[in-house]
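Notes follow once the structure below has been shown.
Shown here: the complex without one of its protein chains, the others still in place.
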Amino acid sequence: MSGQGMNLTLRVWRQAGSEDKGEFRFYQLNNVSEHMSFLEMLDVLNEQLIKLGEEPVAFDHDCREGICGMCSLMINGQAHGPDNETTTCQLHMRRFRDGDTITIEPWRAKAFPVIRDLVVDRTSFDRVISAGGFVSVNAGNAPDANCLPVPKQDQEKAMDAAACIGCGACVAACKNASAMLFTSAKVSQMSLLPQGKPERARRVLNMVARMDEEGFGSCTNTSECEAACPAGISVDNIARLNREYLKAVVFSDEGI
Amino acid sequence: MFKVADSPLDGRVPDGPIADKWDNRKNELKLVSPNNKRKYEVIVVGTGLAGASAAASLAEMGYNVKAFCFQDSPRRAHSIAAQGGINAAKNYPNDGDSIWRLFYDTVKGGDYRARESNVYRLASVSGNIIDQCVAQGVPFAREYGGTLANRTFGGAQVSRTFYARGQTGQQLLLGAYSSLMRQVSAGKVTLMPRREMMDLIVDEGVTRGIVCRNLKTGEMEAHTGHAVVLATGGYGNVFYLSTNAKGCNVTAAWRCHRRGAYFANPCYTQIHPTCIPVSGDYQSKLTLMSESLRNDGRVWVPKSADDTRAPNEIPEDDRDYYLERRYPAFGNMVPRDVASRAAKERCDAGFGVGETKQAVYLDFKHAIERDGEDAIRSKYGNLFHMYEKITAENPYQVPMRIYPAVHYTMGGLWVDYNLESSVPGLFVLGEANFSDHGANRLGASALMQGLADGYFVLPYTVGDHIGKHGSSLKPLGNDHPVVQEALESATSRVNSILAVNGTKSPDSIHRQLGQIMWDKCGMARTAAGLKQAAEEIRALRDVFWNEVKVLGSGDSFNQNLEHAGRLADFLEFAELFATDAWHREESCGGHFREEHQTEDNEARRDDEKFCYAAAWEFQGVGEQPMLHKEPMEFNEVALSTRSYK
Partner (left out) sequence: MAITGLLLCGFLVVHLAGNLLLFAGAEAYNAYAHKLHDNEDLLHVAETGLALIFFTHLYLAFKLSAENRIARGRGYAENQSKRQDLISKVRPESWMLATGLGLLAYMILHLADFTLEFRDTSHYEGLAPFDKAVSLLNDPISIIGYLVGFAFLFAHLSHGISSAFQSLGLNHPKYNAVIKWSGLAFALALAIGNASLVFWAQSQ
């Protein structure tokens, strides 16, 4: 904890607004403690910038404990940095070495336009969910919770999928900027549970259609999303979405 | 330091036996017919459990809703970080639980400073919450037979906590969010993300809308409607370091307070016993380790203060399992305030562990020996993983080091039984109000309260206000004088922050505020310290308004400006916090006054003088606030000294 910290060179994407061209700028940051989180390191950078009269680097963050999905960042070309199943806010500087140059870029996707510096607009994800990522049940008319037994294995698999934090790393890491992992996580959760069965065909058709409308690319099964996902969502969910989709297209009454 | 109002404050609690009160009230409430609901607009600020569930429910009923949040998506509200679980009196484990017991535990856990009738209502709708969440597809933990599983939480001797791994808050929030998004697609809810509420619009004493800043463009926007629902969470970040998300703030609540809403019991702060200790002065937030860990983890420190051995080398005989020693009946499962103070007591006495000596051990050795590592991993895997990420230590092999941290604030805007504030038409839900947890909140009760308010209380009571006033409230245009005034006041505040152009960053001033609060308004408070804190806060407020440096402009995305604006409100609020803590000459729950303790260092309440909710009325910045007392009456649960021994 004591003693000299690391000296780092940061190569940070700066962009004043969505219409601005943007460019990389280099910053020198000295005496960085290995116990800092990556975002705390950026806090220190920003304090330094304010002192120098340069506007601080904008980056999204909130809970700083890996669950809200607000933080992002492409760090040296990897979504959320080098660790697996870790968000940027939980990445610690002990993963870097003295003298490193760290490149920090925003998520890049047509469906995630840059707002400023490293901040992007991910409302397209909300629109995908609003297309069908729910069970149509109003408050007040639910039956007793134990009326509907759910096999433990199904519940566990549904929970695995439901753990998605909606950060967008899957889109950022995919060479096609595809949102299949995100969308499939929600479709999977609902299709594994009996509660989701009544509207499963509608759900998958509408969500996939919306995903395409938003300008996300298509899945070519490279599994980069799974590797980048901080919540450990598996590409098995994508297969499940595909299965649901084909079933809905071929057998359901939707779209007649 | 304050003035006292002449007459007591009325919580407008309905008549009748406690079990019938809510039904009686529902029968009295005015209804709005389905055809008329679509003529009315409700503004919901905040999209956590309370806000999202309220917005979704109101839209399902037919109202037009606008939902605001400062995050980029409603799914990111800080309810998402709740780990352990949600209580409900379902009695599925057949261990003798009942609505009455949940009610009793919550009143007792709150150290007899909550409104009894509210707590009873909370307990009685708790079962409906679980039903609703399961119907939405929330993947609660299950038994092999397919039925729901339960676990135990602090302050209870039954298993009534439902959970979804260590991510219960996330799953409940995503459930509420999915209902909200369903109403977005139905056209009944308009989402307003990246908006910060800057002011409340009040006309002739009735709430008419809000002013908010569009954080993307910097534009000030006025939104008017027939009721405003505030579900903006707690103010723990007044301490700078807390388990809250970085964005959590008091601004919306404080702005309402300045427009006439009373602020109740601001000094009631929950310091959570199991958090990862501070590691350096760059620390930006603290991370909670769920209370559920205390089900299997045992808390201890070395018996000798100068024991420098590694934890695994300290034999059983040299360990002090101080919670089990002091509280044999509840052991490691005592309520949070008790556990936190006990940890502080050990560390202050010099028995703390780790480099800073500001930590105690939470040890899973016995649980792993008893149940095996796999069983522990399946229960707490994600928490252990998180711990290891942050500390680079493996908690399966070495005990966790933990220390208390600010976690939740029981105080909040004062509301009556209908959750309506002292400004008609302004409703306050969840952590933002003060009503259900008294001076200390039990684990797994915050999620319960947020959803109870949003799904099952507010949807009824908003109708009463709209039924009474809706037809007489004509729409206000942007050119209406009260709207103009609110817009101008919000804009000028932003401009005056930008105009200071000093030398200190908002973050550095916020850290200073946090230090004052932690040292003097934290786990142990004294009259002298609180008085001094109030002075220091006033001085720091001057520093802010003379020396803060915010770069950039007000008409663009500017996170530094956002932070400065929130800090400015914290600096006003903190003084009220200190005043409230100073005025309450007793110890209760999370409020511990060193002058008021028993011989064995337990909290000593003063029910004669302080059995009331302190609701403060704003009189101007730096002016003495006006204290309104709402007496807390306990007809069902006899006032007694809490004992977990």
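The letters A and B name the chains in turn, as written, and every chain counts its residues from 1.
Simple rule for what comes next: a residue touches a chain if its C-beta (ideal position, glycine included) is under 8 Å from a C-beta of that chain, and two chains touch if they have at least 3 such contacts.
Fair warning: this is a prediction, and the values are worked out from it, not measured in the lab.
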Partners of the unshown chain among those that are drawn: A
Touch criterion as defined above, residue of A:14, A:108 or A:202 at the omitted chain: A:108
Given A:5, A:69, A:196 or A:217, the one touching the chain that is not displayed: A:217
Which residue of A:32, A:177 or A:190 touches the chain not shown here: A:177
Sites on chain A contacted by the missing partner chain, in the whole complex: 24, 74, 76-79, 82, 84, 103, 105, 108-111, 173, 175-178, 215-224, 226-228, 235-236, 238-246
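One rule holds in what follows: only the chains that are shown with their structure count from here on.
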Computed distance of Cα centres, chain B from chain A, in Å: 27
In the complex, chain A residues that touch chain B: 1, 16-17, 33, 35-37, 39-40, 43-44, 46-47, 50-51, 53-56, 58, 60-70, 83, 85-86, 90, 92, 94, 115-116, 119, 121-123, 125-126, 129-140, 142-146, 148-152, 155, 158-159, 162-163, 165-166, 189-190, 193, 195-196
Chain B to chain A touching residues, read off their complex: 53, 56-57, 60, 71-78, 80-81, 90, 92, 127-128, 130-137, 139-148, 164-165, 167, 170-171, 174, 177-179, 181-182, 184-185, 191, 193, 216, 243, 245-247, 279-280, 282-285, 287-288, 355, 385-386, 389-390, 392, 455-456, 459, 505, 507-508, 549, 551-552, 556-557, 559-560
